[in-house]
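Could you have a look at this structure, given as structure tokens, before my questions?
Heads up, this is only part of the complex; the chains shown haven't been moved.
Chain nomenclature is as follows: A and B, assigned in order of appearance, with residue numbering initiated at 1 for each chain independently.
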Amino acid sequence: MLVDMPLDRLREYRPDPEEPADFDAFWKQTLDDAAGSPIDARFEPYDARLATVDVQDVTFAGWGGQPVKAWLLLPRHRSGPLPVVVQYIGYNGGRGIPYEWLTWSAAGYAHLVMDNRGQGGGGKTVADTADIAPDGHGSSSPGFLTRGIEDPYRHYYRRLITDAVRAVDAAKASPDVDPTRVAVIGGSQGGGLALAVAGLRDDLSAAIADVPFLCHYRRASQITDNGPYAEIGRWLKGHRFEVEKAMATLSYFDAVNFAARADCPAWFSVALMDNVCPPSTVVAAFHRYGGPAQLEVFPYNGHEGGAEYDVPRKLGALASVFGPS
Amino acid sequence: MLVDMPLDRLREYRPDPEEPADFDAFWKQTLDDAAGSPIDARFEPYDARLATVDVQDVTFAGWGGQPVKAWLLLPRHRSGPLPVVVQYIGYNGGRGIPYEWLTWSAAGYAHLVMDNRGQGGGGKTVADTADIAPDGHGSSSPGFLTRGIEDPYRHYYRRLITDAVRAVDAAKASPDVDPTRVAVIGGSQGGGLALAVAGLRDDLSAAIADVPFLCHYRRASQITDNGPYAEIGRWLKGHRFEVEKAMATLSYFDAVNFAARADCPAWFSVALMDNVCPPSTVVAAFHRYGGPAQLEVFPYNGHEGGAEYDVPRKLGALASVFGPS
């Protein structure tokens, strides 16, 4: 059943953003700090026993110069550098195993799949990247959204988003990649990260964000009890008097704010029965997106959105920005 | 949590099979009837916009000579016929869209994915094959397991298993396939179908059955309320006085009986927290398997079993029977 506004009201939904005054300064400082460490991207061959795909085990310096893992998948039969799809992964998953990620290299692109630091314990895809927070963090609900909620500088997503921004640098460092043709892509948390990176970089060809997470936290925490947004409410249930403080921290990581700063072409999708990333939170980001953007609506889907059935639309999007491969 | 016996008791579990006296005659007649229609396999190119994979839209004559759909995926860069993996799909899924099935062709094999007649409405993968039962069927629970439960000749799985047997003939009819090297594979319903085909054919190199469904219906219907086995109990809840009649019909489609007739090498997997296909029903088939067989145990998994993380084991199994590709 519908979990949020009907479609006609979603089309008009443009809430006031919650944006801290020093949003840009915060991120400039964060990325400048990160830029102090060289990207140091290493690409090791990985034997996945596949006949048509070359897999590389990637390590690069993410937040704090810490090692972040990724996969790079390349069609074995290739001639010269390829456009690259940089993919971010959903909540509590990780880069997993290469067999999960065969689509974009089969389509003829380089495909970098960034790992999620500290995640991967959700029982689905696993991760191989440690999360190191030298200053630690205070009380958190189980999960990642409230880890460091006492201070944006210590918040988990400051680290993960920095990793995501630098994953593009890592991809561009590969000799197999054409650094002028980079798209970011992801679903759910991966979609939120794609929007964040689109807002923080200016060298992207496209951003594809499916049923993105990390959007419009206040409303999300009021209208769903499912998925990671519910961690906010669980934390605030105990921390009754810290609602505004928590919202202030989260606003530094709100894709509604990143979207406003993006300018590359974007493709969003939203599912009207998605109780994990409710549609009004998605359209809040979509309506504020700074570049040209299209929205695909799945009226009877939940958080799975378009799944593999939406690959043709994305192949079309990539072809439109990358040109013939 | 564990949903069935602990592992040490599963290792010893060998229930008496429920096998009708005319099991072999029933299937001989069924397959002979089917053999009356030529396989008539057609392979049409399908534009999936992939650079490394050739996709073919397959149609062949299944039960009653009715058209059954499949995908054939082939590595684009190939030289000569390839060993083939014939895959069967889980309950209420279908052949879906080729992007869901990229693994085995990437590994260098031909890969035929058979559609499930009338299924595909479960909200996951879709199907494109109609189920035509000229004589109709009586009362059934929603689902497929009780459709035709009044008579084995009218039971849904008589038709689907016949399709599955003939999918191997279809695969062997492709000029891109080496007909001497055929493996059948599947998970859940697909695993049950792989076992059925292994019991009904003698030209297979291997059978790989993950967390197979279609096993030991009586026990299954007593120990789980989840998944399609629960359809049996739902039907019997109304049809209180027809327990033995229903069990007699189902015994013609019990993979425990097919397993006893198989002789190709087999690889099974079982998950100890699988409440859809409880482990005792899986080992009941495993312990009765007629050929050499190995069992992979996933102690903390549910019905997802090994998922993509189990691909290396299966690549190894295929390599061991197919030889170097």
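The rule is simple: a contact is a pair of C-beta atoms (placed from the backbone, for glycine too) under 8 Å apart; a residue touches a chain by one contact, two chains touch by 3 or more.
Everything numeric in this text was worked out from a predicted model, so none of it was measured.
With respect to copy number, the whole complex recorded in this structure file holds 6 identical protein chains, 2 of which are shown.
Here is the rule we use: only the chains that are shown with their structure count from here on.
Chain A and chain B have Cα centroids lying 37 Å from one another. Across the complex, chain B is touched by residues 49-53, 75-77, 96-97, 99-100, 102-103, 105-108, 124, 126, 308-309, 311-312, 315, 319, 325 of chain A.
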